[in-house]
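With one protein chain held back, the other chains of the complex are shown just where they sit.
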Amino acid sequence: DWKGWNVHPAGYPVTVAMESFIKEAEKATDGRVSGRVYNGAILGSQEDAIQMMQVGGIDFAEFNLGPIGASVPEVNVVSLPFIFKDVEHMHRVMDGPVGDELSKAMEKKGIISLAWYDSGSRSFYDSRKPIKTPEDMKGMKFRVMNNELYVGMVEALGGNATPMAYSEVYQSLKTGVVDGAENNWPSYDSSNHFEVAKYYSLTQHLILPETLSVSAKAWAKLSPEDQKAVRKAAQDSAEFQRKLWAEKVTESREKLIKAGIQITEIEDKSAFQDAMAPVYAKAVKDNPTLAPLIEKIRNTK
Amino acid sequence: MGLAILLGIFALLTVVGVPVAFALGMAAISAFWYEGLPIMIGFQRIVAGMSTFSLLAIPFFIFAGELMLHGGIAARLIRLASASVGWMRGGLGQVNVFSSMLFGGISGSAVADVSALGSLLIPVMKEKGYDDDYAVNVTVSSSIAGIMIPPSHNMILYVVAAGGGISVASLFIAGIVPGILMCLLLGFVARWIAIRRNFPTEQFAGWRFIFVAFIASFPGLITAIIVVGGALSGIFTVTESGAIGALYAIVITAFVYRSLSLRDFWIAVIRSVKTTGMVMILVGCAGAFGYMLALYEVPKVLASALTSVSDNPIIIFLLMNLILLLLGMIMDMAALILICTPIFLPVAVGLGMDPIQFGVMLMMNLGLGLCTPPVGGCLFVGCAIGEVPIQRAVKSIWPFYLAILAALMLVTYIPAVSMTLPSWINS
């Protein structure tokens, strides 16, 4: 009986897709694979769960690729700001040779990535003013996830990067400990951050893919036919998840527009992108394996 | 079977007398082993259970409380309490309760209250002719004020256990009225027994003296305002507020009061480190234990069992309180907050109780558990300081239990008691 880790609540696109994955996998393997999804991160944080998967404490999971970079350095390439042109570009890259290369790197660390899920694009939001150019961010405090790249990104844009636990962000936005944060539409909605930070500026600086993975230990116990069937079920569920996700994004955006948030479209992102040169330079310097991957992603049409 | 091993080993080890934290840890590790999960993950859960960012406020509150005690702030608060209410019949009993209210607002920990105030007040009370069991009873029962009146590290544990989404600042504010209400009831009981046993009365010290005592203790009282106000106003996060409160306490006691020597400072550091170790290892082990409970889906099953008993909120809430009281007798507060919140909170919210009101109810209920045998941190410390055998203290403590129970029922069934202040502040 496989144990599945998931950070999202019941009914969320990822949750629904994961549940459909394990059901389909059970059908396709005549019950040789079966399992249960534990939602809401009750089995621990994502960092802990990655570690658990590596030693076989959990059998399958849906991870955002951001935190995986700490364990699998190559994966950090997707955390580079503006690396993907848009969500469709990200799909083409991940479903192609670059995605395969990242899967191989993860496999070496005990994580068998079966399919890529979506988490849309992340944009900045804040409680003070719309952001049209990097100058608008000057002096503002932005909460970022714990990763050098995200800290470097906000600093390169002139903001004050403040790493902070997700659970503290709402109160901090409300009271001004931080001025803003960044996330995708559904999270901006479900976290209620829109209530206290109503300027959502479409920088779309990060497009982070997610992975549906199985632990190498559980994977090794399957026959090649079962592996094939499970992989097929995963890829079908990814297709399903991407569709659900797109619907969820639309739903959240419409809801929040009705709730009175203010969206700022950014026609020309080049000022933001140009500011990223030092972030890229430092990332490549720290981790030379990123250079060829960056090239390949840029060359993917 | 795995669940039976988890619960069985925990029960066996606890009854035998293994420290509760390690009984929880051992039970969790055994269940990991039985399930064929890597045991290192069990220890990872213990470490992860205690290293949550929001929990960082706990060592800060504990440290600030120790600084208050060893830097002379507790003594000044007692002088203020003594000047204000000491003249009443059985005056030192009233002083004791009132001191707990003032000090509880700063220390954030009931056990810290007992050791701080008890070591100052119990000897004085005994010397003035109060019965020793009475001195211990008043000290122990009023120490729950430390949990109810902000700041309170147990409230932070609750917010973490509830999985975020609850504002610590609002919960802090919500505890004030129930805390004061409970102390009023305890004050009545203390007075009633004092009259029956014919305890002495202190002289009224005069308004001037009250004023002087107030001015002297004012910088100490500010600590609570910094911690709660800092978090409410948004200058700091709650965790930062705890750290700033501790830093402020160092500055005040060392440079304004000049009553904190380097030696006192180090004593405060060492004591807070020991308390932090005890509290946080319990939190970590309870985290690993709770992980296995979640894996066995115990919270889900228990919650549905609870709602199947009745659909009358009055009965369900009564039942919840009963279960918590029984558990509070045999387990420590921190562990119970982490284990019971995921079970009871969804049920309470489903019946229309606000998570903040539930939090206040949980704090008061489990606070009572700290005063009851066989596992009661406050009772142990109080009896040790007062040199009273636990059995004798318990024989005469029941009127105080009744006062706390009465306050608990008011909190449970009248939302306004806890919810008025926070909703007023938020609007």
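Going in written order, the chains are labelled A and B, and every chain counts its residues from 1.
We take it that contacts are C-beta pairs under 8 Å (C-beta built on N, C-alpha and C of every residue); 3 or more make two chains touch, one makes a residue touch a chain.
Here is the rule we use: contacts and distances are computed from a predicted model.
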item	value
Complex member absent from the view - protein name from UniProt, among "TRAP transporter small permease protein", "Ferrous iron transport protein A", "Phosphate-binding protein" or "Chemotaxis protein CheA"	"TRAP transporter small permease protein"
Selected residue (touches chain absent from view) among B:4, B:40, B:301 or B:402	B:40
Full-complex contact with the absent chain, from B:6, B:26 or B:338	B:26
Which residue of B:113, B:202 or B:240 touches the chain not shown here	B:240
Touching residues (missing chain, whole complex) on chain B	13-22, 25-26, 29, 39-40, 42-44, 47, 50-51, 53, 55-56, 59-60, 63, 236, 239-240, 243-244, 246-247, 250, 266, 269-270, 272-278, 280-282, 284, 330, 332, 374-375, 377, 380, 384
Touching residues (missing chain, whole complex) on chain A	51, 54-55, 70-71, 139, 141, 146-148, 151, 160-165, 177
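One rule holds for everything that comes next: only the chains that are shown with their structure count from here on.
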item	value
Rounded Å distance between chain A and chain B, as computed from the means of their C-alpha atoms	40
In the complex, chain B residues that touch chain A	37-38, 40-41, 44-45, 48, 52-54, 160, 163-165, 167-169, 232-239, 291, 294-295, 342
Sites on chain A touched by chain B in the complex	3, 38, 40, 42-45, 48, 51-52, 55-57, 164-168, 170-172, 174-177
